[in-house]
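The other protein chains are all here in position, but one chain of the complex has been omitted.
Then we have chain A:
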Amino acid sequence: MANISDSMSTINSLEEMADGKTIIHQFHPMVKLVITLLYIVLVVSFDPYNITGLVFFAFYPVIMMALAEIPYKPLLTRLLVALPFAFFAGVSNIIFDRDLLFLIGTVPVTTGVISFFSIMIKTVFTVMAVLILIATTSLPQISYQLLSIKVPKLIVEQIMLTYRYISVLMQEVSNMYTAYMLRSPGAKGIKMKDMGIFVGQLLLKSFDRAENIYFAMKCRGYDGHYVYAKPDPMKSADWLFLLLTAGLLLLMRFFNLSQFIGSFL
């Protein structure tokens, strides 16, 4: 089952990347979280017709990916997930929004075409921003930051536990799937009528597994509360990076630098 093994290798490779030692990896997780959110908000806040201002935001992901040494291949697989619906929304703009803007040679450019590209560019940028965050910051690091902004402990524990057991459960599903396929030659997937038993079995096994995990945790002193180490405070370099990047991003948002460059040509 390609889907599961693909997902497992995606998680593994992202975990490996987050272990890196580049300058971006060393910044405080909170800084990266704040900048990522700011970047996404600024990118999606652009008017659908303003792609000239928008493209300037390419600098952030491109520079960050280079500095953090993130390869571009995982970006493509992520885009395959995010793009189809965006593409659909964008194409409908081409169809429904047909005011002529100008001609390039004899090719008419309509407002719909512009907003189509705007959606596509925004999708690529926002997907890149999240990739940069997760490829330079491990999920436990992000979770600890969530605690410090007062996200309830219970939900943070949920994130950590779910994350911990995803690979275990995917392995389990993968084994069950292989066993099923070996017993049903020629089948393209699990038959719908077998799904109740298949997932039901998985659930029962998981209930037992959860019980064992609970006993194991109990043996190690668990009393309903996780014990966390206090995350490191932000250093002055972190503050500097935060202010500088946030300042640059805001500058790029409110001054159309592309238009400025274009006017020199």
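In the analysis below, contacts are C-beta pairs under 8 Å (C-beta built on N, C-alpha and C of every residue); 3 or more make two chains touch, one makes a residue touch a chain; residues count from 1.
The rule we apply is simple: contacts and distances are computed from a predicted model.
UniProt records the chain missing from this view under the protein name "Cobalamin biosynthesis protein CbiM", selected from "Cobalamin biosynthesis protein CbiM", "Ferrous iron transport protein B", "Integral membrane protein" or "ATP-dependent helicase Lhr and Lhr-like helicase".
Residues of chain A in touch with the missing chain: 1, 3-4, 7, 10-11, 14, 36-37, 40-45, 47-56, 58-59, 62-63, 65-67, 69, 78-79, 81-82, 85-86, 89-90, 92-93, 95-97, 101-102, 104, 111-112, 114-115, 119-120, 122-123, 125-127, 130-131, 133-134, 139, 142, 151-152, 154-155, 157-166, 168-170, 172-173, 177, 187-204, 206-207, 209-211, 213-214, 217, 222-224, 253-265.
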